[in-house]
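Missing here is one protein chain; the remaining ones are kept as they sit in the complex.
In order of appearance the chains are A and B, and numbering begins at 1 in each one.
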Amino acid sequence: MAMKGKCIIALDAGGTMTDTFLVDEQGSFTIGKSLTQPQDESISYMESVKDAASSWGLTSKEVHANGVSSTYTGTSMLNCIITRTGRTVGMLLTKGFEHMVFMNRGLTWLGMSFTDRMHVAVHDHPAPLMDRNNAKPVGGRIVGGTFFVGCHLEAGTEAIPLNEDDVVKGVNELLDAQVDVIGICFQCSYANPVHERRARDIALDLVKKRGMDIPVLISNDIAPRRGENMRFKSLLFQCYTAEKTRAALANVEAKAQADGYKFPLQTMLSYGAIVNIKYPKLYEALSSGPIGGLLGAKWLMCDQLDIKNVVAADLGGTSWDVGFMVKGTLSIKSESDFARHRLNVPVLNLDSVQGGTGLQLHIDEEFKRITLGPESAGNLVGTCYKYPEITIGDCDLILGYLNPEYFLGGKINLDKEYALQCLKERMADPLGMDVYDACEDVLELLHSKMADQVRDSLLSKGYYPRDYTLCCYGGSGPMHMWGVADKVKLAAVATVPWAAAFSAFGVATADYFHRYGNTVNVVWTRKMSDEFKIEQAKAMNTTWAELEERAYVDFENEGYSKDKVVMKYAVQARYVGQLDSWEVDSPVGRVNTVDDINSVINSFETLYQAIYPVGARFPEVGYAITECILLAYVDRTKPEIRKYPLESEAPSKECFKGQRDVYYCGEWVKYNTWEMDLLKAGNRVKGPSVIEHTMTTVVIPPHKMIDVDEHLVLWFKDQPGTVKKEKKRKKK
Amino acid sequence: MKSEQSEVDISVVASKERIRLITEGKLPWELCQQMMRLEEKDEDRFLKYMEVLQERVPWKEKILCRMTEKLYVVRKDDGSRIVKCICGQEYGDYRINWKLSCRIRVRRSKEEWREVMSMEEVIPNPNLVESREYYCPGCFTRQGVEVVPVGYPAIFEILPDIDLVYRMHDKPLEDESPDWFQDKTADLTSKWAKEV
Partner (left out) sequence: MDWRTKFDSLKSRIEARNRIITETGHYWGIDKFALLDEDPVKFNRFNARLISAVMAAREIGKYVAASPAATGMGELVFGLLTVEGDCMAASTGLVGHSATMPVVLESFCELGYDVNPGTKHGDIWECNDPYYGAPHAADCFTWVPIIYKGTLVGWGGGVNHIGEVGGMVPGAVPPIAPNVFVEGYDYTVTRSGENDTFYPWWEDAWKRRTRAGEMNILDNKMRFAGCGMIRDRVLEICEEFGVEYTIQCMYEILEWERATMEKRLQKWVMPGKYKVPFLQPVKYKGKLGMLIPEANKNWLLHWPLVFTLGNGRATYDFSGASNQDWHHYNMYMGGLRFGINLAWYPVFLIGENMHTANIYLMDFIRPPGSVANPTNPFVGTPSSAVMGCRNGQGAMMRALSKALWGRGYVEETFVFEASDYNMYGMSGTFSNGVPWGMSNFSLVGAQHSGARAFMDGGVCDASGQNPETDYGESEDWETIEPPLLNIIRGVTTDYCVHGKYRGGIGYTLAFMVNEPGQFFQVNDSCSMNAEVTTHCIGPSGSYPGQGHAQVYIKKTNMPELIKKGEYPGSFREIKQWIKDGKLTCEEYIINQGEAPPRQLEHGDIYCILAHSVEGWGDPVDRDLYRIEEDLNFDYISPEIAKRIYSAEVVTSDGIYEIEPEATAKARQEILKEREKNSVSAIEWWKEEREKILKKEVGDEEVHVLFEQAIANEKWGNYFREFWGLDKDYSF
């Protein structure tokens, strides 16, 4: 099959694999993979694109020449942190707070496993990203406002003027120390950046006087939100990694353009926005990997198939990531942990638990305790391949779910015999069980963990599973989704043929936009007069105006003129006194009337009551708006979702690959095997079946079936006239 | 990062060499963390530990257990179990508080405290407590410190149940007896009492 007209190229690079999703004007698509090359990502980029192109019988040149956009989400930021190869950073911090560089808010446990988190002795601080001697004190204080509304100084009031001598001294010392970049983070600058801006001007003068070219960044431009430690970390990440990341991406861009690609390379930010690599706050590109799938699910399910409540779940080698869309929208949280640091950067909400087929199995003989992970075999699969310990992957293999000859399309051969022996010795015997029963039970355990995560992510936020459709993807998602489908009552369960590169697909579907936020301190209580409420709301309007200006400037840099930019508005709201806020849309762009105010309050109350029991409401104390948010969009070409003509219910002859024994419910069952790429729209595959693909496997137990719809989405359903078998137990 | 943990091999992570290194404060932090993260600890650790300690002391007596950084309980040829310093100094029966075999320095005035405490603002009140430093009569290492009111008995920090620990490791000591787990400090002090 060949490519029709222009195409969209999207890549998602994970720790081990770099996936490509390639889609043409008619919505025909293909996917490709390569091993990620952290040292030079342009290599794995080209490899992966070639791999995808080849399945259309094309070269990467031909693809690049026809590419309207190429988007790459890389691992360069993570590498920059892990290999500690960022820039030498100098910081001006409020005098008395310099030690935050190594005190680190006491967050010594981030990124550790549950057991480690409870085990205080093992905690430690992440390796510092800057020399503590390059943190220079500067006198001056702004106040951030108070919980006791109207009782003390307004937010942003200057309590201690800026000590400009300190600034001069600090900057000179940093320049002598030959830093590459200077960051400025002062207490409460989120409420009023006047000190930071003044300090920046002084610094830039000194830099100029010395005839040097050292950038100077202020925290208010990078992350204007309350919380000095997280704001500092955000600024530090920007200073330390952003330019390195940009360089790495520019390198990829150069290769792509040398290969015939005509446009700027694009990348994705942690909150799902696509930007081109000139975007200033590039540190926001952190951890964008796992969220690609969320965007894909949103675009496919919500935007194309008009299913508004969706759970998106990605089962990879190590983790089971679950996110969801309520009424077609994704939720954002305003802080995120990355590489053991806590930053003040908005990210798409994604709950991640230990899961995945790479997980190592631990058996406690005496107490028959079975633990999954936290260690993972990653791409070493298990004892059947290159990993020393038994894993879920080993169980999948000996139970017949995995085809040892067809793993990664046969590129890798798996040793079934050895896996069987290891599982018997290390698990079945200690548990005093039959090895196949034991393996099946382990999958049972995995499935219920996965199912619980789906259930919890919904219920804990107040949503009802039966209203939600599960979209399951990732290399191993389709193989295990049947386990989840049996355990959670959901509206529907689906996957797609390109599940293995779904994150890359998501990247292709994402919007091009920027997100801006700034802390405000607006309070509306019952005691207040309407006039006073409106008076307060003015702060929101001015903030939004400032943010709009920022947006226009940034887009200018990226080559988009004012008229191309579309704005959306949101706020972070809470009851007065609460310390956490919930993000809700502001139906109106400016808040000028009491009705406008009520419309904001209503969207807050609607969300809050969806989450908490009535007893948790507290309108008597009034409402606080803590942040104004601006979302600025420009147009972006999205992939067409192709409609295929519906064909016969029975799959074609050549699609059928034969049969193999699969262990199910305590006995061996003959499963039909099918070739995924040859399935047609309209086909129905009845269980017991396994649909094989070079990069993934769909498992269909006897009581289930799959319907392929006109978009080639695979719907996982109960098979009429069948009942779920009860497990037969052999005597031990 | 997690997968690094999976290469953990208990015989390496808790090898005698690693135990020696951590005992001497020379084991790199990452390897200390590996040790802490062991799912189940190596059950023969105590025996390995004793071997490691034995190899570090210049004398021959068998170490039965460890009391402080430099003090050990050892078995003498005559069958007695005594406290012995790494320097060779012998402190007598381990059931008698070893502090009563030390040289003792008492600090009472703030001036005396200043020599050992670096934060002026938090030096204790001499009218409430005194500091006692217990030196080894052999090498004058500071083996112990206690801060207590004047007249407070010297604190017998630990009386180990040596028989029990060896029995737990299926290596019962031939001279087991309930008498080994008795505080005998009074035997000494009553002797002293006769002199006053």
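Everything that follows uses one rule, which is that a contact is a pair of C-beta atoms (placed from the backbone, for glycine too) under 8 Å apart; a residue touches a chain by one contact, two chains touch by 3 or more.
From a predicted model like this one, the values you see are computed outputs, not experimental measurements.
Asker: Taking the whole complex into account, name the chains on display that the unshown chain touches.
Answerer: The chain that is not shown is in contact with A, B.
Asker: Looking at the whole complex, which of A:107, A:223, A:435 or A:507 touches the chain that is not displayed?
Answerer: A:107
Asker: Considering the complete complex, identify which of A:68, A:194, A:305 or A:445 is in touch with the unshown chain.
Answerer: In the full complex, the listed residue that touches the missing chain is A:445.
Asker: Out of A:15, A:38 or A:137, point to the residue that touches the absent chain in the complete complex.
Answerer: Considering all chains, including the one not shown, the answer is A:137.
Asker: Using the touch definition up top, pick the residue from B:58, B:79, B:151 or B:178 that touches the left-out chain.
Answerer: Of the listed residues, the one touching the omitted chain is B:151.
Asker: Across the whole complex, list the residues on chain A that are touched by the chain not included here.
Answerer: Missing-chain contacts on chain A: residues 95-100, 102-109, 114-115, 117-121, 123-125, 132, 137, 139-141, 143-148, 150-153, 159-166, 187-188, 190, 226-230, 366-371, 431, 433, 441-442, 444-445, 448-449, 452-453, 456, 459-461, 575-580, 582, 611-616, 618, 621.
Asker: Write the list of chain B residues that the hidden chain touches.
Answerer: Counting over the whole complex, chain B touches the hidden chain at residues 19, 22-25, 27, 29, 32, 35-36, 41, 43, 45-46, 48-50, 65-66, 68-70, 99-106, 115-119, 121-129, 131-135, 139-161, 164-165, 168, 181, 183, 185-186, 189-190, 192-196.
In the analysis below, only the chains that are shown with their structure count from here on.
Asker: Just the number, please: Cα centre separation of chain A and chain B in whole Å.
Answerer: That pair's centroid distance is 51 Å.
Asker: Can you check the complex and tell me which residues of chain B touch chain A?
Answerer: It comes out as residues 1-3, 5-7, 29, 33, 36-37, 39-40.
Asker: What does chain A use to touch chain B in their complex?
Answerer: Touch list, chain A to chain B: 111, 113, 115-116, 119, 121-122, 124, 318, 360, 362, 364, 373-378, 380, 387-389.
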